[in-house]
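One structure, as structure tokens, below. Some questions next.
Shown here: the complex without one of its protein chains, the others still in place.
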Amino acid sequence: MLLLFVAFTLWPMVASWWYSFFDWDGVGPATDWVGFSNFAEVLQSRPFWHAFGNSFLFSLVAICVEMPLALLAAILLNSRRLRGRNLYRLLLFLPVVTTTAVIGIVFAIMLDPAGGFVNDLLTSVGLVDSPITFLSESYALPTVMAVDVWKGFGITLVYWLAALQTVPDDLYEAAKIDGANGRQTLRHVTLPVIAPIGVVILLLTFQKSMNPFDLVQAMTEGGPNHATDVVATYIYRYAFDPYLNAPRYGFACAAGVVFGVITLVMTALQGPLLRRQYLKGSR
Amino acid sequence: MNNVDLSRRSLLRLVGAGAAATAVGGLTSACNLIGGSEKSSGDKATIKVALTPDPSGASQFYRQQFDLFEQKNSGIKIEIIENPSLQQLNAVELMFQQGNPPDVFRAQDNGFDRMFERGWTASLDQYVTDEFTSRFPAGSLDPATSGLHRDGKLYTLPLVWGKWSSVRMLLVNNAILKQHGIAAVPKTWEELEQSATKITQAGGGKVFGFAAMWNQGDVIKMFQPTAGAWSIAELGVDLRTGKAAVTDPSLGRAVELLRRLHAGKVMMPGWETWTDTARIYTAFAKEQLAMYPASPFQVNEVRKLNAKIDMSIVPIPVPASGRTGYSGQRSNFSPLWSMSAQSKHPDQAWKVMDFLASKEFHLAYYEKFGTLTALESAWQDKAAANPDQKAIIDVAAEALRRGPNPILASAGGKELWNAITGKQDLKWADTAQQSILRNQPFTGPATQLNTKLDAFIDEQIKALSGKGITASRVDLTFPTWNPLEPYTPGQK
Partner (left out) sequence: MRRLNPWHLLLVPLCLVWIYPFVWMVSTAFKSEREVFLGGLSVLPDEWTFDNFVRAWDTAHFGAYLSNTVVFSVTTVIIVLLVSATAGYALGRGSLPGKKVIVGLLITTMFIPHGYTIIPIFKLVDGLGLNTGLLGAVLATAGPAHVVPILLFMGYFAGMPQELEDAARIDGASYPRIFFRIMLPLAKPVVGTVALFNFMAAWNAFFIPLVFTLGRPELRTLGVGMYSFFGQEATDWGGLAAAATISLLPIIAIFLFLQRTFVEGIAGAVKS
């Protein structure tokens, strides 16, 4: 077990640190030691910081919008009184399994400013005068973020549903006997009990949402004019694009390391807060 | 009731049978978890061919073709290894590293150079016969211009690429033009702008005059060469002087053209957001779009979607002041098929290579996919009878000229070319896109970029000499090149 972890998780991480000091294309031995020049290039690259900012916005939206909404949906779909909840759960989960490339094309057709039905609807209702180009430089980022929330919602929902199972029935019953209403039960019974696993879910959502590569690539490829660029598409374009004459694996590693370290520091800053929440739950 | 029960039972039985079949397959797969030795195929030589199943239907096509080959060459068995297009290069590289390389593989364009530099490709000169050379147009296998030679030796063979991948043309919907009272297909940038504006304004949000795929500045790369040296858009460098030339008026004018069309809302809305080519040829096939610049394969796609569309296939318009350059063809062909230097059966592998460059294979490919392949002699007669294909051939003859190629000319030229194209932060296309989308002037940012690009080239030259590679501006300079004439390497 430890071996698996060391071999397939720790070792690749350490190796990618090592490779980030080379000008290397990923094949054969890495010999061209360039010191910190890859790092210097990453740190000075404005497109990198722009992409980084966008990645961060993606996770902000996931944490502030997707997580609470999914929790509400989970509480609703956990209720035994709701008939058909199994079906609803499946339906809300379906976007997760829908092929990302297909999502790219469906939304492109739906949101098309020339005859797409969303725009037809908006103009016929009179909400807008002229069609909105949803994937244009000005609107692309919020549009892609919204689609990302839609697609990732089912995952967070399942996490929350599992978390809600830690709440023993008798606690609910006790709350009922005490005369607590729905909101009070949620605040004083449900939330405290699911807090430790909630902290884990927060971490997972943060980590997942920082790397929305497939969806961005399928919808905009980071454009137009880099408006939706995230770190993953940046690395891909700068280092692995098949049209490049030579992939820059060392540079990709450096960009990944910088990104990883900063997100880690950001997580660590939240650490004390998270730990308190976590410990409050686990006795 | 009974009926329902019965069908349910038979359904269950079907599911059971399916599960059993999967389970049996699963057992074999389970044994494969551990892995084992390779199967031997008797006294036949097995040739591994690593290719991509592209375009749609190519998977079956290659198998059929290789079956035909095996019938004629009973001593050879071909094992196909298919890789997804975008991963083909990575996959082949890993196969070599694993010590399990394919005998014949597809490595396209600069992907070939990645393989060649590692010494994985075999020289083919010893196999070339007069008959082989005669399949290609006369003189096109000259080592200096073929694009298939490295260090004077033949290393790779083409499939489709060459003229038929470099040429771009304007697709025009004649019916829409006629409806809007436009008598002639636009020949100049100005006519294009006027006609497009007229159509979009009268189109009422249903029909639009013009659109293009941005695709990292591709559309500019189509227009700019009619007004100047093509290398300015292609590389950002004027290959006559060896200097950065992002400030060249030909580039600026092409960007301004697009900027005006976008700001005036003449272009089909959303054009800047398109990443899938299907979006643009579908709009054209639906007759929502009057004109757009296209590459050859899209002509087929349009016809597939709308067989009856009344379209013209014409050269990209030129400035009203007259043509001052042509689109550049840097070599006669582009690499595609290569043979492994580590093949255990080189003679048999060559037979496969020879087959892949045979007239019968190219004809079959042309007939299956409607693509103009590298071996013109295989399909020339048939294409002449097909109006769309004839138009493509005519456009190529009119708008394309051979230009200098620093990559083939010298080692330093190749390194510099790769360094410049790999430097994402210094791409004029990003600057131009911003100027077009935000309706800001291009000249200011272009001047800044030009200075940076020149500085970057100087830096690279220094860095390369540090690594023992001689490189200088001379590697990027071809003083006798006239963009209005075809270029011959070494010309005075």
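As written, the chain order gives the labels A and B, with residue 1 at the start of each chain.
Rule of thumb we're sticking to: contacts are C-beta pairs under 8 Å (C-beta built on N, C-alpha and C of every residue); 3 or more make two chains touch, one makes a residue touch a chain.
The structure presented is a predicted model; accordingly, all values stated were derived computationally and were not measured.
Counted over the whole complex, the shown chains touched by the missing one are A, B. If you put the hidden chain back, the residue from A:L43, A:C64, A:V106 or A:L273 that touches it is A:V106.
Per the touch definition above, the residue from B:M95, B:L124, B:I199 or B:I220 contacting the chain not shown is B:M95. Among A:L43, A:A162 or A:L269, the one in contact with the hidden chain is A:A162. Across the interface with the omitted chain, subunit B contributes residues 22, 24-26, 28-30, 32-36, 38, 52-57, 59-60, 81-87, 90-91, 94-95, 97-98, 100, 276-278, 282, 285-286, 295, 297, 301, 304-306.
For subunit A, the list of residues touching the undisplayed chain reads 1, 4-5, 7-13, 15-16, 19, 26, 76, 78, 81-84, 86, 88-99, 101-103, 105-107, 109-110, 115, 117, 150, 155, 158-159, 161-170, 193-201, 203-204, 207, 210-211, 213, 231-232, 235, 239-240, 249, 252-253, 256-257, 259-260, 263-264, 267, 278, 281-283.
Note that in this section only the chains that are shown with their structure count from here on.
A straight line joining the Cα centres of subunit A and subunit B is 34 Å long. Touching subunit B in their complex are the following residues of subunit A: 25-28, 45-47, 104-105, 108, 112-115, 131, 133, 135-137, 140, 219-221, 223-226, 237-238, 242, 244-246, 248. Taken together, the subunit B residues at the contact with subunit A in this complex read 86, 89, 93, 97, 110-111, 113-114, 118, 205-206, 208, 214, 268-270, 272-276, 279, 283, 288, 417-418, 421-422, 424-425, 430, 433-434, 437-438.
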